[in-house]
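Every protein chain of the complex appears in place save one, which is left out.
Moving on to chain A:
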């Protein structure tokens, strides 16, 4: 009477993952016609096929920086604050796509003549030329002499990795000195590229400034020819930069000892608000005629984070050398990802080559830098007005996206637990995550942490 549709019977429970695996095993044990013919199959090959060759792989630890955001996302508190990852936020706490970037993107989308073909291995030619000019200066003699080879890479990370792989293959010294502390990913990048990593003193916890004496001593005792990683400006994570005079002394020492400079430039324009000022350290080295590597990122200063836009420049002795070096860089890139992604680089090239758009970018960039500088001032004033014990002048002396507060991991944990403020356990806060509205909350938390927690 009920007809063909058995709609009144309860549905059988859908098989669990375990059920499905058992069913699959049963199918194999029952075998296919081919199996019957092959005696070798009797030796339980199905179980061999089912056991993974990667059975021994253990789960990797969470990335410490990205893990902060994961924890933040889980927190239900309405007053939570994310001062972890270094991505710019507006006064409203929102990510920002620059107006000039939107404009450039629209132009690209509307241009029906554009295609999505492979870029050359070295990337978009316009982008490369313009990037070199941006970092080295349009009038750079190195560029005029054709001594610079620039290849498009995947943001700062990719540029560092390609440069490091090249050095591991073609440079006689396989040790790189990195500042202590530095961005956590540096040591992994250089390690995987095949370089040995050593450190040089950089941050002085006592002054929350530069340990210049220690830096000079450590670089001074490095073997001749060693590679040295230098943050071009806005050191990550400390925000502590050498002064112009200190840079000059570093340059002299390095040239004396024939140490090879490898610059990481992730914040050009973002630190002081001025593109040329933030490139002075690099240009000082290039002016003396020597060689160096520069990794450039457009993640922060053009807000292109996820598009992965960057460039590796190698300043060489001669045009001939630069050309040979470029050909070898291609051999590093081809087996890694063949050629770089086109979208982000096209946006950058569009902006850099158009005078009006370039100026628009400079204005928006300065606004971001100014907002951060203003947050520094506000936080400093807020701590002063609360009478928080300690010298907090480093907050306004440090530069760029990050402040190394000097808080210890116990104090950090306290701030997270009691005030729902998320930052990395080394006490680094991303100023970009602050707004006028949230500064008081952070100041209260720091004050409480300093007066109550160890």
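Just so it is clear, contacts are C-beta pairs under 8 Å (C-beta built on N, C-alpha and C of every residue); 3 or more make two chains touch, one makes a residue touch a chain; residues count from 1.
As a working rule, contacts and distances are computed from a predicted model.
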{"item": "Undepicted complex member, UniProt protein name, chosen from \"Glutathione S-transferase kappa\", \"BING4 C-terminal domain-containing protein\", \"Transcription and mRNA export factor ENY2\" or \"Aspartate aminotransferase\"", "value": "\"Aspartate aminotransferase\""}
{"item": "Residue of A:68, A:87 or A:311 touching the missing chain in the full complex", "value": "A:87"}
{"item": "Identified contact with the non-displayed chain, of A:119, A:151, A:228 or A:431", "value": "A:119"}
{"item": "Candidates A:205, A:289 or A:389 - the one touching the absent chain", "value": "A:289"}
{"item": "In chain A, positions touching the absent partner", "value": "17, 20, 24-25, 28, 32, 34-35, 38, 40-41, 45-46, 48-60, 63, 66, 85, 87, 94-97, 101-102, 105-106, 109, 112, 114-121, 154-155, 157-158, 161, 170-172, 185, 188-189, 191-193, 212-213, 216-217, 220, 248-249, 252-253, 255-256, 258, 260, 287-291, 299, 303-308, 316-317, 321, 323-325, 327-328, 330-332, 334-344"}
